[in-house]
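One protein chain is absent from this view; the other protein chains keep their places.
As written, the chain order gives the labels A, B, C, D, E, F and G, with residue 1 at the start of each chain.
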Amino acid sequence: MPAKGYVEISMEGCKGCGLCVIHCPSKCLELNTSDTNSYGLHYSYLAKEDVCIACANCAIMCPDAAITVYKKVG
Amino acid sequence: MPAKGYVEISMEGCKGCGLCVIHCPSKCLELNTSDTNSYGLHYSYLAKEDVCIACANCAIMCPDAAITVYKKVG
Amino acid sequence: MGEIKFMKGNEALAEAAIRSGLQGYFGYPITPQSEVVEYLAMQEPNHNYVLIQAESEVASVNMVYGAAAAGARVMTTTSSPGFSLMQEGVSYIACAELPCVFANIVRGGPGLGTIQASQGDYFQAVKGGGHGDYHLIVLAPNSVQEMVDHCRLAFELADKYRNPVMLLSDGSIGQMMEKVVLPEPIPYKPDKPWATTGKTPDRKRNIITSLYIQSEDMEKKNQTIQAKYQEITKNEIRYEKYRVDDAEIIISAFGLTSRICKKVVDLAREEGIKMGLFRPITVWPFPTDQFAEFAAQDRVKFFLSAEMNAGQMVEDIRLSVNGKKPVYFYGRQGGIVPTPEEILNAAKGHLK
Amino acid sequence: MGEIKFMKGNEALAEAAIRSGLQGYFGYPITPQSEVVEYLAMQEPNHNYVLIQAESEVASVNMVYGAAAAGARVMTTTSSPGFSLMQEGVSYIACAELPCVFANIVRGGPGLGTIQASQGDYFQAVKGGGHGDYHLIVLAPNSVQEMVDHCRLAFELADKYRNPVMLLSDGSIGQMMEKVVLPEPIPYKPDKPWATTGKTPDRKRNIITSLYIQSEDMEKKNQTIQAKYQEITKNEIRYEKYRVDDAEIIISAFGLTSRICKKVVDLAREEGIKMGLFRPITVWPFPTDQFAEFAAQDRVKFFLSAEMNAGQMVEDIRLSVNGKKPVYFYGRQGGIVPTPEEILNAAKGHLK
Amino acid sequence: MLVEMIFSGFGGQGVLSMGKLLAYAAMKEGKEVSWMPSYGPEMRGGTANCIVNISDEPISSPVVTAYDVVVALNLPSLRKFEPRVKKGGILIWESSTIKQPPTRDDIKTYAVPAVDMASNDLKNVKVMNMLILGALVKAMAVVKTDSLLLALKETLPPRHHNLIPLNQQAIELGMAQVK
Amino acid sequence: MLVEMIFSGFGGQGVLSMGKLLAYAAMKEGKEVSWMPSYGPEMRGGTANCIVNISDEPISSPVVTAYDVVVALNLPSLRKFEPRVKKGGILIWESSTIKQPPTRDDIKTYAVPAVDMASNDLKNVKVMNMLILGALVKAMAVVKTDSLLLALKETLPPRHHNLIPLNQQAIELGMAQVK
Amino acid sequence: MKEGYEVVYKRPKTLLDKRMHYCPGCFHATIHKLLMEIVEEMGIQEKTVGVCPVGCSVFAYDYMDIDMQEAAHGRAAAVATAIKRMLPDRYVFSYQGDGDLAAIGTAETIHACNRGEKFTFIFINNGIYGMTGGQMAPTTLEGQKTTTSPYGRNVQKLGMPLKMAEMVSQLAGVAYAERVSCNTPANTRKAKKALKKAFEIQGKGLGTTFIEVASNCPSGWKCTPVESLDWLKNKVYPYFPLGVFKDVPAVKEEV
Partner (left out) sequence: MKEGYEVVYKRPKTLLDKRMHYCPGCFHATIHKLLMEIVEEMGIQEKTVGVCPVGCSVFAYDYMDIDMQEAAHGRAAAVATAIKRMLPDRYVFSYQGDGDLAAIGTAETIHACNRGEKFTFIFINNGIYGMTGGQMAPTTLEGQKTTTSPYGRNVQKLGMPLKMAEMVSQLAGVAYAERVSCNTPANTRKAKKALKKAFEIQGKGLGTTFIEVASNCPSGWKCTPVESLDWLKNKVYPYFPLGVFKDVPAVKEEV
C-alpha cells in the first residue's frame, strides 16, 4: 500500500533535536547517528516511508521548520 | 465641676489644619480666626476648657504633634 | 511675525514643540522641568500628539526610542537625575541613529543635590554620559526665546542627521518667564523610509537596532557614525560674538551664564578693559576653530570660562586654544548664579 | 608569597574581592562580566558575604548604596550598558561619599553594540557619566594579575577617601585566563563611625544623603568634594613607564592596549626608533604633570595615544601637554584589538 | 535702566501673580522683563517669592540677590529680604499683619496696611496684592497705571473681567498710601 | 619566543578545555600564557574556539588574528581559520569528520583522524581532543608531554584521576600520528 | 503643666523638636509621629534604620532621631534590602510615596516583596506626586484632576489606579500587608497598631511587611485638610479599601 503521507526534511536545516522523532505517531522518523550534516549534527530522516500518515505532528514540533509534509492527493 | 482633661497646644507648632477641632468629641477646640502665628496660620486653642475629657483624640489626629493632653489625677 | 507671549521657559519649550509638529511626548515629572509635561497635558485636547506620563525616565527614553523608530517626531524632557537614568537609552538611540529631541533642564548635582539651576551636566551632555563613542548635537539656549528657537532647530537637525539632539538648558531658564515670539506652526509629514511602520511589498523589511555582534561590523558602524559626526562638525557649529573685535580678554560662557557675561563685558568696557564674549551655542559640535583663531591673535591675552559648575567647558576651550594662551576658569556651584561683578573681578585678577 | 593560580580575569577579580574582606556583592548578569557573580555564587557557602543577584543594574547600584551606607565593604560589577543604567546611582554615591567598588568590564558600544572588548567608556568613567560634578577614582588594570591587585587597592582607596573607586577593565581581560598570584585574605573590620547602623546613645544620628536643597549648602558640599578630589590628585596618581628615558616618541595607552604598546615600543626600538611607553594606571586622577614633564623635554617629538575607541584619553593627554608637542591618536573600535604592527605604523606615519 | 525686585510672602497671598502682572505690564511698555519664581519644596513650607527684573536692555541674570525693590507680605520675608535691599532702595511691607517694622534707615520703607484696607474698604482681602502693587508703582514709576490695567485685561480670563474695576480701585487705594 | 594558537570546533568537542590544558602546562614550565575563549551568543551557534598564547616574555595581546598553530575540529572552523595560519605555520585538522582537506601549501598541515581513533582504538570519543593535543606537541614542542600529564593531574578533580591513563594513551596515540 | 493633672499624650522624644515642612493636615506628618511613637515604645531607636527616597518626605531625616538614608527616586526598596541583609538584626523600614513605590520603583518593590526581604514598607499612597507639585500618580483615581491629568484621569488611556497592597499580597515573600488611614482617631489608632505589628513581625524575621497608608494631600488635591478627609471617605476608601490583605503569622497561629 502506498503511504498516505510523506515528509521532506532539510538535512542542513535539521539540528537533530529529535522532537519530531519522538512525536511521530507512526514512528517513521529517525536520527541518522552515523552521519552528520555540515554543522556536525545527526539529522533526522524519514526511515519508514510507508507508514507516514501525513499528520504533520513532526512538522509542528520542529522548531526549525525543517520539515515539509505531503499528503497523497485524493 | 473641674474638667477631667486639659490640652496644651503649641501655637507655633500648630498649622491650623483643623483636624483636632472636628474630631474633639466635646467640641472644645477652635481655630483662632482672628489671630495668626508667625507662619501666618490660624492656630487651634482650647476654647471650652471645662468639657475636655482627656480622650486624646485631638492629639492623635494632630499631624504635627502639637498637642499635649493632660488628665486629672485620680 | 509670530505671536508674542509672556511665558515660562518650560512652557515655551512645550509650545514650540507643538508648533514644530510634535507627534509624541514621553516624560516623567521632575523639578524644575515638570511644566513641560503639564503644559502638554493641558493642550492635549487641541492637538494630535501622543502624550504619556511614563512610569519612569527609563521608560520615557525607551518610549522615545520606539516612537522615533516608528517614524514619529518625538521628544522627552527631564532634569539631571532623570537624564542620568536615561543614559543607556540615549546610547542606544545614538547608535540606532534615531532622530529625537531631549531637553535637560539642569539642576545642581551630584546626587539628589538641589533643584536650583546649574550647568553641572555639561560633560555628560557633550562627552557622552552613556557607554561607547557617540555624540548628541547639543544646543545651549540662554533665554526663553531660545528655548523656542532651539526646539525647532533641534527637530530639524535631528531629522537631517538622524541623530538625537539635546537642549542643555537649566532650571532658571525653565522656570523664568520672558517675552517670546512664537513661530508659526508647521505641518509635519515625516519622510522616513527607514522607519518601522510595517513592511510593505515595495521594500525590504526595516530593522532598527544597535547590535553588531561581529567586531568588524561594529567597527564599521562606529566609523559610519564618526563620519557623520565630522559632517555635523563641519556644518552645524553655532556661536555668538559680542564685542570681540578688539578684545584682549575673551570671556566665554554657555547658556544662562552667557547673559551674565554680556553684562560683564559691558562693565569691563566701562572700566576701559577690552573684553569680549564668545558664546558657544552648539556645545557639541564645539566651536574649536573659532577659539583657536582668537588664540592665534596677538591681541588676545587670555580666556576666561565662566560656568555654573566646577569647570567643564573650560576643558574644551583649553583643547581648542591648545596652550597658545592661558585659559582661566571661574565658577559657582550648587545652584548659585554668579553675579557679573564677581566674574569681572575674577577676570581682573588675571590681568596681573 | 601568595597562592598561584591560572584564572579568568573575572574570577580573579571575584576571588580578590573575597580576599579583601568583601561583605556584600550586588550585581546582574551581563556578558562579558557574568563570571564575577557566578564565581561568588559558587564560593558563597565558604564565606560570609551577602550576595544578591539583583533584578537589574539599577537595583544593584542602589543596593550598593544602601550596604555601603550601612558600613559594609561592597562591590558591584557590570559591563557597558549596565554601567550606563547605574549612572544616577553612581552620582548619588559620589555625592553621599560612600566607599565602594565598581568594575566595568567594558564591551563595544554605543547601544547594544558588541560583546567584544572595548575602551569606549573612558569618558563615562573619568568625566562622569552621571549628572553633576563628581569623580570616581578610576584604575585601569591591564592583566588578570592587576584585576587582583587593583581590586584590593580599590577597596583601600575607597575607604581612605570615602569615595567610590572604579576598575575600568574590558572584556578581554575579564574573559582571558592568565597566571595570578593571589594575596593573603585579610580580615576586614570596618571603622566607619558615620555609617547608619542604628543611633546609639553615644552619638548623634547618622544621616546619609546627597540632598542639599539650599544653594549655599549645596555649593559648600560641592567645594568639600572638590577639595577631596584635589587631595586625591595630589596623593594617588599611579602610572608605569617603559623605556622612556631617552624616548623621542611617547606612546601612551591604558588597560589592555598598554600591553600591546609595550610590544610596539620593542618593535620600534628594534628598528632604531627611540620610543617609550607611558601608561596611566589611574586614569582619574590623570597623570597630567608627568605628561607635561615629557612635553617639556626637547628630546620628545610627539605623543601617540593608542586606544580601543574613537579617541578619548587622547583629550586628557592633550590637556596635559597643552600644545607643547603634537599629540596623535590611533584607535580601533567595535571590539577589535589593534596589533602592535598597526600602532607602530601609525607612529611611523607621524615621523614624517 | 534695570530695576531688580522681589515679591515675597506666604503662599496664597498672591505674590507670584502680582509679580507676573507687573512684568507683563512692563513688557507691554516695550521693556525687557524677567520673572523668576521660587520653586519646588521650598513652597511646601508655605512661603513663596518671585524675582522680577525690568529693564531697557536685555536682562542678564533672572536671579539676583540684592534688590532695588523688596515687597514683603509677612514677617519671615521681611526678615529675610530687608537686608538685601540695595542702599537707597525701596521696601514695601504689609503693616496690618507684620507687627515688627523694618529697621534699616538707608532705604525707603513704605508701610501699607493692605490686608486691613482690602478687607475693610474693599470687602475683598484677595485684592490686597493689588493695593501693594499700587503703592509700588507710586513709590517707583516702573510702569504706568494704565499698563497695569491693560495687563489685567489681557491676563485675566474673560469670565473674571468683572473684577477689573475692583482691582483698579485697589491699585488706586494703594497709590494713595504712598505720599 | 611567542606561539600564537587557536583551537576551534563544535561546542562539546572539548576545544576550550584542550586549550586550557595546554596553557596550564606551559605555565607550569614557567612560560607566560594567556587563554582567551570566544564568548557570548557566538557559542549559541554551536561553535567554540579559544586563543592560546605561550611565550617566554609577557604577552601583549590575548587576542590575535594570525596564528602559528591552528587546530580545526570541524569544517566551518577549518574554512574560517585556514587562511589565518601564518606562512610556515601549522594546521592540525580532524580528518575523520572533515571531508574537505585544507588547500594551502605554504603551511604544514596534519590530518588526524582523532574521532575515529578515539572511538575505535580507545573506545571513548571524548578523549579525541587529547589525541589532537598529542599531535600538536609532536608537531611543535610547545610543552613537554610530562607537563601535559602534570597539568591533567592538577586540573582534573580527584574523582576523575582514574581517567588519566586513558588521556595519556590518547596523547601518545596522537603523537604517533605526526611523523 | 497644670497642677493635679498628668500627661496622657505627649509628642514622642524621637520626633525631633523641629517644625515639619509638611502642609497643614498632611498625613505624612501623622505617620512620622506614629512611627516615632512606636520606635519609642518598642525601645528600638538603637536598632532602627530608615530609608526615605524623594517625595515630600525626603526630609524625614530632619525630624526623626534615628539613623537614616535618603534614597534615589524609586530605589528605597533596593536600599532597604541591602541594609537589612547587611544588618539582619536591625529594624529597617522604607518610607515611600506612590510615585516612588508604584511608578518608578515598581520593579524594586515587586522583587523585594517577592524575595521576602525582611524590612517594613511604609507606603504613603496619596494618589498624587506631592513633592513635584501635584502630578498624576499610578494611584490617582479615575477622573481625578492633577496637573498632568487636568481633565481628570482617563482610565481608558492611562489605566486604573494600581492597588499595591493587594498586588504584593499575592507574592509569597510577603508576611503581612494592610491598608490603613488616619481620617479618624479610631483609624489613626489602627494605623499605629498595624505599623507596630509590622515591626514586630519584622523583628521575628517572618517576611516582608507592607503597610499602605491611604493618605491625603490637601495641597495637591486643592482642598482644605478637613475636606481631604471627606474625599478619602467618599472616593478613596471605596476603591482602596482599608483592611488586612495578608497576615501569614495569624494564619499560621490559627492552624
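Rule of thumb we're sticking to: a residue touches a chain if its C-beta (ideal position, glycine included) is under 8 Å from a C-beta of that chain, and two chains touch if they have at least 3 such contacts.
As the structure is a prediction and not an experimental result, all values here were calculated from the model.
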Hidden-chain contact residue, picked from the options D:P81, D:P99, D:G198 or D:G335: D:P81
Candidates C:E11, C:E44 or C:E88 - the one touching the absent chain: C:E88
Contact residue for the chain not shown (choose from G:L87, G:A107, G:A137 or G:A175): G:A107
Touching residues (missing chain, whole complex) on subunit D: 28-31, 34, 37-38, 41-42, 45, 53, 55-58, 81, 112
Sites on subunit G contacted by the missing partner chain, in the whole complex: 103-107, 110-111, 114-116, 138, 155-160, 162, 166-167, 170-173
Subunit C, residues in touch with the chain not shown (by the definition above): 23-24, 26, 50, 52, 54-56, 58-60, 62-67, 69-72, 74, 88-89, 92, 96, 196-201, 205-211
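Simple rule for what comes next: only the chains that are shown with their structure count from here on.
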Gap in Å, rounded to a whole number, between the CA centres of subunit G and subunit C: 39
Residues of subunit E whose C-beta touches two or more other chains: 40-41, 46
Residues of subunit C touching at least two other chains: 31, 58, 81, 112, 115, 213
